[in-house]
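Structure record follows, encoded as structure tokens.
For this view, one protein chain was removed and the others were kept in their places.
Here the chain labels run A and B in written order, and each chain numbers its own residues starting at 1.
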Amino acid sequence: MTGAPLLELHDVSIEFGSPGRGLTVVESVSFAIGAGETVGLVGESGSGKSVTSLAIMRLIPGLVGRVAKGDILFEGKSLLALSEPEMVDVRGREMAMIFQEPMSSLNPVMSIGDQIAEALMLHGWSDRKARHARAVEMLRLVGIPNPEGRFKAYPHEFSGGMRQRVMIAMAVACNPQLLIADEPTTALDVTIQAQVLELMKKVRQETGTAILLISHDLGVIADICKRVVVMYAGRMVEEADIASILRTPAHPYTQGLLKSVPQRGSQSERLYQIAGSVPMAGAIKRGCPFHPRCPMAEARCSDVMPPMFRFADGQRAACWVTAERAGALDTAVVA
Amino acid sequence: MSVLLQADGVGKTFGGRGNFFSGYSDEVRAVDGVNLAIARGETLALVGESGCGKSTLGRLLLRLIEPTDGTVTFENQDIASLSSPEMRSMRKKMQIIFQDPYGSLSPRRTIGQIIGEPLEVFGVVNNRRARRERVAELLQKVGLPPETMDRLPRQFSGGQRQRVGIARAIALNPAFIVADEPVSALDVSVQAQIINLMQDLQRDEGFTYLFIAHDLAIVRHIADRVAVMYLGRIVEIGPKRQVYEAPQHPYTQALLSAAPEPEIQTRSRRIILEGDVPSPSAVPPGCSFHTRCPIARDICRKERPPLAKVAPGQNAACHFSAPNPIKAGIAPTAAKTTQSETA
Partner (left out) sequence: MSAADSTTAPTKADIVPPPPPSALTTLHLMVEGRPATVAALAVIALFVLLGVFAPLIAPHDPLTQSVLNVNQAPSAEHLLGTDQFGRDLLSRLIHGSRNSLIFGFVSPFLAALIGTTLGVTAGFFGGFVDRVISRIIDLLLAFPELLLAILIAAALGGGFWNVVAVLTIAYTPGFARVARASTLAVKEEPYIEAAIAIGVRRPLMIIRHVIPNIAAPVVVLMALWAGSAIRLEASLSFLGIGTQPPNPSWGNIIRDGLNNLFGSPWPVIGAGFLITLVVLSFNLIGDALRDALDPDTKT
């Protein structure tokens, strides 16, 4: 990565419940996204991936939870230090978010064109005509047929895939530097998912926005992301470029996850299975969160959380066992 | 190979009967003229996108929904003609595993009561103690500790609940099980457990599965044969290997190429279908896929292609599939593809 990263998470922990006595649902997560880069955040339910994205947008209500430790930097400035009005300005203009369920994120009684125009107005587009033109341009960009005509259409007049396109149009209307997409295709059918993923690639190419794609589906991530962060039960367990993750996963969880998905051309009778159930975030308080389900677990795994070891090619993973076998370096020691 | 279940021209139309109170309502042709034979001991996968009628078809085969036309023959009996008590006793032989591991278990009944209910209802095991023993056995079979039988569903994770649902379905040792998206609500790392369990049970007990799914990777793993549905009709059916490696219907081809898989650059060409699936209340005339089909011609808009044999055991409903008389001049595989730049 060249130059300062666009977004940096430094040792971020997120706590839910009352301060100091709450549940730590995300612990010590650090990663960075460069300008124009596409990073995937993969994890199952309770992994803390969505909470992390909400924390970046500062969308976790203060009464519910908060960043208890660490810092989130956007273009080198701490987002946590911003006042709410300053943050409002960052949201939408600098970074935007799209969600899994486009219907619940759209106002049902306002036309989609007006909603995009409103977002533009909030971020300093004072000329009404320019707003309208920009909204139409965005609708065209995301492939809404007849964008001028559909400007006045309401969300219920669109199918799920089309609504997600509208959401993307709204999100990129102000030219944000970072687009956070939380399971944007999970509610969609396979052929529609392919359309939306294709659209996201196109949007990235034409606008140069960086994308943080959150998904439980490694296939979706592999389709558009260069780099992947793997989370499990509130912890970051691995980070690497997509090829390394797919070819040489370093964490036993990533390995298991890949092996448990049936592979093209594989003829094996049985699927590899990870034992046990997915724990709630913060449920496992000591040691590596994966140790109760890990086939390689040793005594120390249930005792001490491993640091993010540095493997070859910039791959990082938090595992005592695989790091020792690979002769990986302790990043904490190196840094 | 004997046929366990056969569907002939099975169809279902929902709604359409407007009255004074409910007003006008659209007719929805959810399933349309499906012919299907399932052999004893095989796993037939039924794939398609939401709204294609795959779940409805699964329920029609079990007569959980009454078909509006066609017949379903199970063990050489037309199940539509059975009286209500006869149908009830037929249910011993045909079961269903549900998609939603949360909603499909009654929240106020214990695991033991849930699994024991079919035994009790059919008077298979009348004695309470014997029933508990049988439930313990079933729990063990699905990989749950028998001590948990007095707990409530909410004390279990999604994967464990799905095991309970499976135990209930196999309690009466049925011949035929419809599995309606049994893993799509589960975490990825838990899906393999349930798939393996279902396969182990099939091997040990000889179940026949109709496996309804939208996840093509899992289907490729578990199925013997695959049927692809689009807008209420089967557009292609055949042995798994043939359907995956040499799909004949353009929709199957698009579906297979659209599925994202955790692989590196193995697929450079991807077929991106345009537009949305039309509403089942307004199925396009002719071939219902023509509105999105990259190789559609005039004939597709006018004539509906029959599900015809394209290879041994493989049928497809496309005017331009292999041995069909009409040649398009372009092979379906050379259809309009989008170069998918690798990330």
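Everything that follows uses one rule, which is that contacts are C-beta pairs under 8 Å (C-beta built on N, C-alpha and C of every residue); 3 or more make two chains touch, one makes a residue touch a chain.
Predicted, not measured: the structure shown is a model, and the values here were computed from it.
Trainee: Of B:V10, B:L60, B:M149 or B:L197, which one is in contact with the hidden chain?
Mentor: Counting the whole complex, the residue in contact with the absent chain is B:L197.
Trainee: Among B:L144, B:M229, B:L273 or B:C293, single out the residue that touches the unshown chain.
Mentor: Considering the complete complex, B:L144 is the one touching the chain left out.
Trainee: Thinking of the whole complex, not just what is shown, which of B:T56, B:Q95 or B:Q314 touches the missing chain?
Mentor: From the options B:T56, B:Q95 or B:Q314, the contact with the absent chain belongs to B:Q95.
Trainee: Of B:L62, B:L186 or B:I272, which residue touches the hidden chain?
Mentor: In the complete complex, the chain left out is touched by residue B:L62.
Trainee: Name, in rising order, the residues on subunit B that touch the hidden chain in the full complex.
Mentor: Touching the chain left out of view, subunit B contributes residues 62, 64, 88-89, 91-92, 95-96, 98-100, 103-109, 117-118, 121-122, 140-145, 147-148, 151-152, 154-157, 160, 165, 168, 171-172, 193, 196-197, 200-201, 204.
Simple rule for what comes next: only the chains that are shown with their structure count from here on.
Trainee: Considering the complex alone, what residue numbers of subunit A touch subunit B?
Mentor: Contact set of subunit A toward subunit B: 38, 44-45, 159, 161-162, 189-195, 197-198, 201, 216-226, 242-243, 246-247, 253, 256-258, 260-264, 269-275, 277-278, 293.
Trainee: Under the touch definition given earlier, write down the residues of subunit B that touch subunit A in their complex.
Mentor: Counting only subunit B, the residues touching subunit A are 49-50, 157-160, 187-193, 195-196, 199, 214, 216-218, 220-221, 254-255, 257-264, 266, 270, 272-274, 276-277, 292, 338, 340-341, 343.
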